[in-house]
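Not every chain is included here, but those present sit where they belong.
Chain IDs A, B and C follow the sequence of writing; residue 1 opens each chain.
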Amino acid sequence: MAGTPTFATPPGFLGVQRRDPAGGIAVAGIPLDIGTTNRAGARDAPRAIRAASRMLVDGAHPGSWVDPATLPIADIGDFAIALGDIPASLALIEQQASVIDHLVALGGEHGITLPLLRALRQRVGAPLALVHCDAHVDTWPDNFGQAYAHGSVFWHAIREGLVDPRRTIQIGIRSPVQREVWDWTLAQGVTIVTAQDFFELGPPAVAAKVREVVGAAPAYLSFDIDVLDPAFAPGTGTPEIGGLASWQAQALLRRLDGVDFRGMDVVEVLPAHDVAEITALAAATMAWEYLCR
Amino acid sequence: MAGTPTFATPPGFLGVQRRDPAGGIAVAGIPLDIGTTNRAGARDAPRAIRAASRMLVDGAHPGSWVDPATLPIADIGDFAIALGDIPASLALIEQQASVIDHLVALGGEHGITLPLLRALRQRVGAPLALVHCDAHVDTWPDNFGQAYAHGSVFWHAIREGLVDPRRTIQIGIRSPVQREVWDWTLAQGVTIVTAQDFFELGPPAVAAKVREVVGAAPAYLSFDIDVLDPAFAPGTGTPEIGGLASWQAQALLRRLDGVDFRGMDVVEVLPAHDVAEITALAAATMAWEYLCR
Amino acid sequence: MAGTPTFATPPGFLGVQRRDPAGGIAVAGIPLDIGTTNRAGARDAPRAIRAASRMLVDGAHPGSWVDPATLPIADIGDFAIALGDIPASLALIEQQASVIDHLVALGGEHGITLPLLRALRQRVGAPLALVHCDAHVDTWPDNFGQAYAHGSVFWHAIREGLVDPRRTIQIGIRSPVQREVWDWTLAQGVTIVTAQDFFELGPPAVAAKVREVVGAAPAYLSFDIDVLDPAFAPGTGTPEIGGLASWQAQALLRRLDGVDFRGMDVVEVLPAHDVAEITALAAATMAWEYLCR
């Protein structure tokens, strides 16, 4: 171990002090959280995830042997958002994302994914394949009256042609849901692997299914931390028991070789409900798995 | 999602505002906790479980497709108990339970199960089959001198003929226990599936064994939240590591079709030791699994 | 002590089960919190304050000897709000408040006070006198771009003629503030008693000043829990050290006899950051002081 002791790691994600993303991957926080339907507080997640990432600075990934210190990562800070205003915030996020080649976004709530997909769809020029890890389908047409809150992200994304539902797979789903929302999602062509399915199939089989669904299309990874069981991720806003263990999520991500990912987000971390930083560390680790894959 | 946002759900279990149980299922809290042998505080569980149940209000069960809003559930509030007095409390609980057709009880400590079984045995007219999920056998003849505390519930239940030990199955057992208590329990005919057995067998095989043991007899489900590992249920009084994941408990309960359940309880939640409501949510979810099966 | 043990108090504020406010005082929760500038989560406050109020159910106020059980209080539940939408929420809140004679509002963030004042101003027919306990002046013209967030309530209230600034007193003020915001506030005629002033003067002198400023005008009490020091109210969103002890706030409120209060609110409680319910209990107690004065 060299350099600064872990506890004194500088504040950027993975201790990165580079702020210019040119030619590489940009990590950014997006502290929007006003479209959440249960607990609030995901605005505090970027700071917490960056702090927790200090555990991952020293050494290489013990599977891929990629050392993140060798990667062209810049931490560009947090996106500007419009306080208390969802439409203006979504517009701001899309605008800021539109100038970035490859973005790893640290939410914030899941609502941030919609403008990120809009920007990426524009850049890629075609609907994206989607790997969506979550306890919830997030294809509700509305959220207690609010069209652009965290439960409607993929309803909009599918209807706006941002993602290709036949190349979309949702993993870890388990929340209560109206039958019509479920049926609409399947009818669009989305593949759903429930949490109980996941436990029966195991990570290798699920990974195979992901690769099959996604194919060679440009793809996006949206990782809602509540796909993990609340035991592994207590710090989240809409917890559902019966979720994945963190090793299972890692085992899945490590088997997605060949998927042509163009960006990712990890969302819905709520530090106020976290314990011992375990949720923030899980989120940081998922981004690290993505970066070091 | 329609109606009230999740965070503003009214106070009844699953947001239910009906208080008259006629012709349906009554949910009641039973805030007794003075017969506990380690940590105290299960008296606060009914309030915490009801609050946590807000996560389960909006939509149908994503397996059975039962929507709890369509079920004839009433939340009748909390049972009266006698402060600081176990015998008087047990009598009060039995009396209040005796007028209820089908009760889902939110403990409180495990000691509440004895008067509930007395009342149900009376109503059913025969010893009940029992599905007992717990880290502890709860067949101790006494509890450091106290006959009617939470570790002796099924010693009494068997001796009083409330349950049929040959139609009784205990699942998730793993605490230290005197060999003679263990042997007595087996000698009565009880089937014990330890936590380690559970991990080897898997939920489908355990469910099959439950159905085999219980058969067609009228049955009762007593779910001590400490059957879950403390990672999944930290908020409990007598934790034992090495327990079930919450998905495993769900996978079990979802496979108990055909069992003729006449009532259930979920006990031993201690909100003061909970984090991020995960234990209370686990308890609420177990009751929801029961109701939506 | 009679009736239900404290730990089993029913869910209404002060255990009240009456829901029809006719002819009396209505208590309502208002779970809006999306206009906050630091920590989020005041949406959870109504539930927490109601739960904490169980400490105040049994017996009379040991100063005024008013027993809240004898008062015409109804707990009418939570106001509807528009998820993720400040303007629509303010309109909804005003509309619901407009039909209530005398409202005790449990926030939510401070932004709820603006529509409450709009409704009350309409009902009273004249600008209100205002007793405003807070660490912050809340007379900023905007909040990082958002006009209707929690730091601008009284800027709007003064400009809309809802309150009479010469009959407005702010108590406990201590946060950083732009000199021009401070000067504008004073220039409107507002009286500011900083926290350090309060410690020098003591509660009786501050109370005398309140009575002098307010006079006989119809008055409103807006109690931001962050007027208390974070030691006494850790569960809040924009904490500032150096605040009042809870006994000082009580000593003040108990000396406001003769003030013609027409309504009150207690805002900015964040249960996710609270410990041992002490902030929620402080909020409940302030409302109880108001009701039992």
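Following the convention adopted for this analysis, contacts are C-beta pairs under 8 Å (C-beta built on N, C-alpha and C of every residue); 3 or more make two chains touch, one makes a residue touch a chain.
Small disclaimer: the values here were computed from a predicted structure and weren't measured.
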item	value
3 chains shown - copies of the sequence in the complete complex	6
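To be clear about the criterion, only the chains that are shown with their structure count from here on.
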item	value
Whole-Å gap between the CA centroids of chain A and chain B	36
Where chain A and chain C are represented by their mean Cα positions, the distance between them in whole Å	38
Sequence positions of chain B contacting 2 or more other chains	4-5, 7
Contacting residues of chain A [partner chain B, same complex]	37-40, 140, 142-144, 151, 173-179, 181-182, 194-196, 199, 229-232, 234-236, 238-243, 245, 273-275
Residue ranges of chain C touching chain B (in the complex, touch as defined)	4-5, 7-8, 10-11, 29, 31, 43-44, 46-47, 50-51, 77-78, 80-81, 83
Contact footprint of chain A on chain C as seen in their complex	33-35, 37, 39-41, 43-44, 82-86, 143-146, 148-149, 270, 272-273
